[in-house]
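Every protein chain but one is kept in place in this view of the complex.
Right after this comes subunit A.
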Amino acid sequence: MKILKRGHEGPAQKAPILSWPFVLKKKERVNFMHIPDGFLDAKTVITTAAISAYAIKNDVEKARRNLGDRDIPVLGVMAAFIFAAQMVNFPVMAGTSGHLLGAALATILLGPYSAGLIMATVLIVQSLFFQDGGLLALGANIFNMAVVAPLAAYYIYVTIKRYIRFSGADTLATFTASWFSVVVAAVFTSLELALSGTVPFKIVILPMAMVHAAIGIGEGLITTVAVAYIGRVLNLKAGFGIKNSVEPAIDVDGGGRVN
């Protein structure tokens, strides 16, 4: 959860936190969308951070090999778009909200490695500048949203495109990949919470999966529209990035080509 909770129930959520002139008021409530600090234990923090560091290194190597200078602004604007979109929470069920994750969007347009880089950067900016997601939990958040989510989106997209062929296959693959990317990230979040002893897995998994199944529908709808719009503006088709990452660019002659 990111946006300041104006008028949310209870006395603890009184806005504003800050008022003119620079008076810092004590904030009683922790806001989170991404895992905050305090939810994960040391072993989970260290393990996820190590995997995430390796994944980012791998992403960087792939990007260095496959990206030309003209691809760099495309990566930048995709990250900027995902950052902005993540701020827009939409209601999902009674008293609950969700927002775009964006991992599937970036994966379908740019491939899973570029998507990983973009998502990791968004998460780092969010935790450093905006205290959204814990600093210790950053490795876990990168693992869930910049490693697991793009890979889930990638494999589901590719599988659907391989076995289902009709005129709406692109849309079906995009929607399904988006939905799964959110739900799978939520499942891994539940696993990490359980491994940390914060809450037992069999208690947390169902509510986490259910609320994110609902959020995933929003993810699917927004991603489908955004893939079409951004894909057209930047001259990338749905699955363009994925095709490029399946067949690593031998002929790296630009033209908006991203890995």
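The rule is short, and it goes like this: a contact is a pair of C-beta atoms (placed from the backbone, for glycine too) under 8 Å apart; a residue touches a chain by one contact, two chains touch by 3 or more; residues count from 1.
Heads up, the rule we're going with is that contacts and distances are computed from a predicted model.
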| item | value |
| --- | --- |
| Candidate names "Archaeosortase/exosortase family protein", "PDGLE domain-containing protein", "Transcription initiation protein" or "Type I-E CRISPR-associated protein Cas7/Cse4/CasC"; UniProt protein name, chain not shown | "PDGLE domain-containing protein" |
| Selected from A:Ala103, A:Leu117 or A:Ala173 as touching the chain missing from the view | A:Leu117 |
| Touching residues (missing chain, whole complex) on subunit A | 1-8, 15-22, 27, 30-39, 60, 63-64, 67-70, 72-85, 87-92, 95-99, 117-118, 121-122, 124-136, 186, 189, 193, 198-199, 203-204, 207-208, 211-212, 215, 229-230, 233-235, 252, 254 |
